[in-house]
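Some notes on the structure that comes next.
Complex shown without one protein chain; remaining protein chains in place.
Showing chain A:
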């Protein structure tokens, strides 16, 4: 008998017992749907972790003006009491005075200098030194392996609209900032344009928190706000496009306003930058680009070999390593060696996260596999029952010339049809479930073609595996015994 005929016989047999067929199929459907959903959830979590790693900026390098951490250590001052510096006859007075910074004097009265005054102190660090320029950024832009470069100039400022005032962060950035941030989305309008940046126009983009506080629910795009006594036109409102990051008052991204860096320079009457943000095309390139940037900037700033950098190159990877509640001294040591630690951080961090999510996927999948096993045993059970119920039918077919192999094929095809159709329905159900899970509870799910193929393969395999034994039983039924069977 041809396979096509066997299959049509198998399908007819299944149709005769609709309820039995449907119930068996449901078992299989649920099994496959569970496996697929679990894989989707697992790989979704994996994807989310990878996204998080990426959007946490594992390919971001931040060059900050000034160098606080690498300020030369005072020599031999370990055991000397602080007051010794003020003893006129102290043996180390001259040396101590040389290394002692006036701001470190606890007795001094500090008038906190305005940013304008602080700029120019190359040892001030944390971006307040006036060592980086837009020209530096433009040179870095042309480097190999560099994806985006954004100049950064930051200040705190009041923004006023219609009598309402809000104190927030003011960021002067490049147009490429949204591409670096990745996780931004715009609720109204968009980012400022390259042309607006070039002309240093008075335009700004509001973070969602600022927009809410000044405009409530209405659309601020096109409105004019006041910053530092100057009118600014609002061109867009941005918010978080990622479920991992929720805008909150006081955060640096969404309780903030963004202007072209050129506009901020004009506004503050400055020619320098606080920092330059660089992204590399690939994460693995961060170390190399960091080194290249260091060399380039030292050349450009004409720093002699013996002097320390007047800037600091940090990557988000090293930040992730050093900001996790470490003691400041450990943190400093780590930062000082960051170029070597960075590789370790990237690969280890990635590996650890991957392992964690792989373990989770394996766990979920094995739970799902149990349900598939139950589905398979269901098929086997039904098929065995079917063989004993249909001994007479088998006998009739055998008497009419069906070979043992024809009977085997028929029962095997019945089992596989059950599992494959059940499996296909399961795939549809699994896809639907995954989509609705990610829509309703905002979990990230990912349905990949291999996952679908694996689920389908498993369902077919289960049918053949669990269908073989009953089919074998059926084909071994002796014709005379089956005909006597009432």
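In the analysis below, contacts are C-beta pairs under 8 Å (C-beta built on N, C-alpha and C of every residue); 3 or more make two chains touch, one makes a residue touch a chain; residues count from 1.
Criterion: contacts and distances are computed from a predicted model.
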**Report entry** Protein name (UniProt record) of the chain left out of view, among "1,2-phenylacetyl-CoA epoxidase subunit PaaB", "Na+/H+ antiporter subunit C", "Amino acid/amide ABC transporter membrane protein 1, HAAT family" or "Putative ABC transport system ATP-binding protein"
**Finding:** "Putative ABC transport system ATP-binding protein"
Report summary line: In the whole complex, of A:144, A:158, A:195 or A:403, the residue touching the missing chain would be A:403
Report summary line: Where chain A meets the left-out chain, the residues are 1-2, 4-5, 9, 12, 16, 392-393, 395-406, 478-480, 483, 486
